[in-house]
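With one protein chain held back, the other chains of the complex are shown just where they sit.
Chain nomenclature is as follows: A, B and C, assigned in order of appearance, with residue numbering initiated at 1 for each chain independently.
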Amino acid sequence: MAKSKYEYVKNFELPDPCLPNCWIVVRIDGRGFSRFADIHGYVKPNDVRGLNLMTRAATCVMDEFRDICLAFGQSDEYSFVFRKDTNLFNRRASKLMTVVNSLFASSFVFHWTGFFGPIRLQYPPTFDARVVMYPTDKNLRDYLGWRQADAHVNNLYNTAFWGLVLKKGFSNTQAEERLRGTLASDKNELLFSEFGLNYNNEPPMFRKGTVLIRKLCKTPGDGKLRHVVLPFYTDLIGDMFWRENPEILGMKS
Amino acid sequence: MAKSKYEYVKNFELPDPCLPNCWIVVRIDGRGFSRFADIHGYVKPNDVRGLNLMTRAATCVMDEFRDICLAFGQSDEYSFVFRKDTNLFNRRASKLMTVVNSLFASSFVFHWTGFFGPIRLQYPPTFDARVVMYPTDKNLRDYLGWRQADAHVNNLYNTAFWGLVLKKGFSNTQAEERLRGTLASDKNELLFSEFGLNYNNEPPMFRKGTVLIRKLCKTPGDGKLRHVVLPFYTDLIGDMFWRENPEILGMKS
Amino acid sequence: MAKSKYEYVKNFELPDPCLPNCWIVVRIDGRGFSRFADIHGYVKPNDVRGLNLMTRAATCVMDEFRDICLAFGQSDEYSFVFRKDTNLFNRRASKLMTVVNSLFASSFVFHWTGFFGPIRLQYPPTFDARVVMYPTDKNLRDYLGWRQADAHVNNLYNTAFWGLVLKKGFSNTQAEERLRGTLASDKNELLFSEFGLNYNNEPPMFRKGTVLIRKLCKTPGDGKLRHVVLPFYTDLIGDMFWRENPEILGMKS
Partner (left out) sequence: MAKSKYEYVKNFELPDPCLPNCWIVVRIDGRGFSRFADIHGYVKPNDVRGLNLMTRAATCVMDEFRDICLAFGQSDEYSFVFRKDTNLFNRRASKLMTVVNSLFASSFVFHWTGFFGPIRLQYPPTFDARVVMYPTDKNLRDYLGWRQADAHVNNLYNTAFWGLVLKKGFSNTQAEERLRGTLASDKNELLFSEFGLNYNNEPPMFRKGTVLIRKLCKTPGDGKLRHVVLPFYTDLIGDMFWRENPEILGMKS
């Protein structure tokens, strides 16, 4: 048959399994999201609608793939952590990153109106994704610490930057210059002295990012206990979160 | 600073470049699309709205990434061919497959209503993707031949199958049994004798799938020549298509 | 210059780094060593000269590459364990496996006469090699347990097999048939009842394979303490070895 003559081309598909017994992280990242935010009128420095939409899309992903035990999001990125013993798609890297990525992207569009109401989505957004493996619990926690520290650093900067621009009339360039070389303590001080803003009182979602995990919850109606994906705006760097949620690293189902 | 202590985790991100001077194919594939089609009332054996929506999403991808020189779609899959000399994202496999895949997915949802009108999208769809490299023009043409032959084989089967089910009242199992072991010629004969249908007169989009390429077109309004992504329902297996569109393999920009 | 015109071909060399923070094992394996053993008159079931030559070659490798913290050999194979934090050759898999493999092979030939004396080497031997990564200490210990269990199973079989052939006049086929389906206990019993041999009294080198590690030793002459690679014929499966040599997993230099 005509078909079989061509089937040799299937041999060009090369395997790409993830090493066993490693945590698998899929991180997705918005492509060109500064422009996307501008065009859709995102509030600066943080748009609650935009962040919640990201979290809604991430929840869709976690509802679909039960082997994701935790997700962490900030700005236009989300990291999904697969249990280290997952065998989903035989741990094929391409499969894992593309199903997560496409479901995230389609969910983002699907739920747009629920968060932005009358503001129409102007064009479909693009996300990239990558797979990273972490051999130990410490490596994984350091990865999450890295992303959360990044959230903190960027948000502190952005809060100061947009304060200067929006409340003091600085141009973007002037605000950049004002902040160049400043330490975290300088920015905290500036926020307090110029805007009367205690950074530590800013919403935790802005300062910490969003952690998604599954929790047993009583279902309204039948009262049964079911696993539900819930957001937390909490510190991932210290030990407390991990002590309070031992099932995440412990890989209990 | 707190951040730097964690940055070592970046070293766990491993490189995944595609071999230079190979055609790069990204193939995306609907996940669980039988169920998706059922829930959304897709017409059997082919839903023109669904196929055109796939092509609309693929066109969005080609409009965004100019290094894709051809795309071929059938059923719930689409293959995107990057020029063999592309340097997009430094040829990183993860980047190439995830940007294509996520833009396709988000475009599918974005344009849903334009094709399905009042039929509401029930849930966001998922697609997987993979990257395959082909060293020679012949390998690439054989890949496309493989997908087109697959389209033909499946469509001939589905046309016969759904004819039996929808017009003759067969159950799915009965239709399967009736077709088991039949050759292409048997199915052609069955279609003609039972339904008066000459398979070769079926719409080329169903029989051949959809080829997307760029063509210079006069823009309405200013009359300028611009490259536009256009669909063709044509044979990719013979030489004619390649002779008539020498710029595709020739890599002329 | 002429040279530069060709240098683009260097871009076809793709990176192949090992994931950080994993144990890196390079296992080398003799190719066609049954024939090699026959031609060179290896004693059956174990040739002490041959095993010691393997260990001599492995010691050359460990003397050269200090980031190898342990090696384990049996039959015609040797496994080399690189510290999980090694940065030798930037952890490039190709480099690690080929330098180990080629130095092993050249040392094997170089030291042949020292072990086989007047028996001339008939032809240069070939070894293959592979790299395997293990994320945790437990995985590494299980890998070594796997190889040591393999040594045990094969040696018990071979001891029984060659006993039947050499001492009872069985043909190879007859010996195979006699042993087919027997358990370890059956083979122990056979060795005892037929040959008066208590398998547990066989030399540990045959039953356990050879472990190479570095130990601080007083150098004859200047009396200084230096690290020396030494062989042990000991159990790797239980905890005792690891408790007595905590520096191996502890990665102390």
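Going forward, a contact is a pair of C-beta atoms (placed from the backbone, for glycine too) under 8 Å apart; a residue touches a chain by one contact, two chains touch by 3 or more.
Because the structure is predicted, anything quoted here is derived from the model rather than measured.
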> Among C:Met54, C:Cys69 or C:Leu103, which residue is in contact with the omitted chain in the full complex?
Replying inline: C:Leu103
> Residues of subunit A in contact with the chain that isn't shown?
Replying inline: 8, 11-12, 14-15, 17, 19-21
> Given the full complex, what residues of subunit C touch the hidden partner chain?
Replying inline: 1-3, 5-10, 12-14, 28, 31, 60, 64, 93-95, 97-99, 101-111, 121, 123-134, 139, 142-143, 145-146, 149-150, 152-153, 184, 237
> Residues of subunit B in contact with the chain that isn't shown?
Replying inline: 19-22, 133, 135-136, 139
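By definition in this document, only the chains that are shown with their structure count from here on.
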> Is the contact between subunit A and subunit B built from the same residue numbers on each copy (over half shared) or from different ones (under half shared)?
Replying inline: same
> Taking each chain's centre as the mean of its CA atoms, which one is farthest from the centre of subunit C?
Replying inline: B
> Measuring from the mean of all protein Cα atoms shown, which chain centre lies nearest?
Replying inline: A
> Could you state the distance in Å from the CA-based centre of subunit A to that of subunit C?
Replying inline: 46
> Touching two or more other chains, which residues of subunit B qualify?
Replying inline: 8, 12, 14
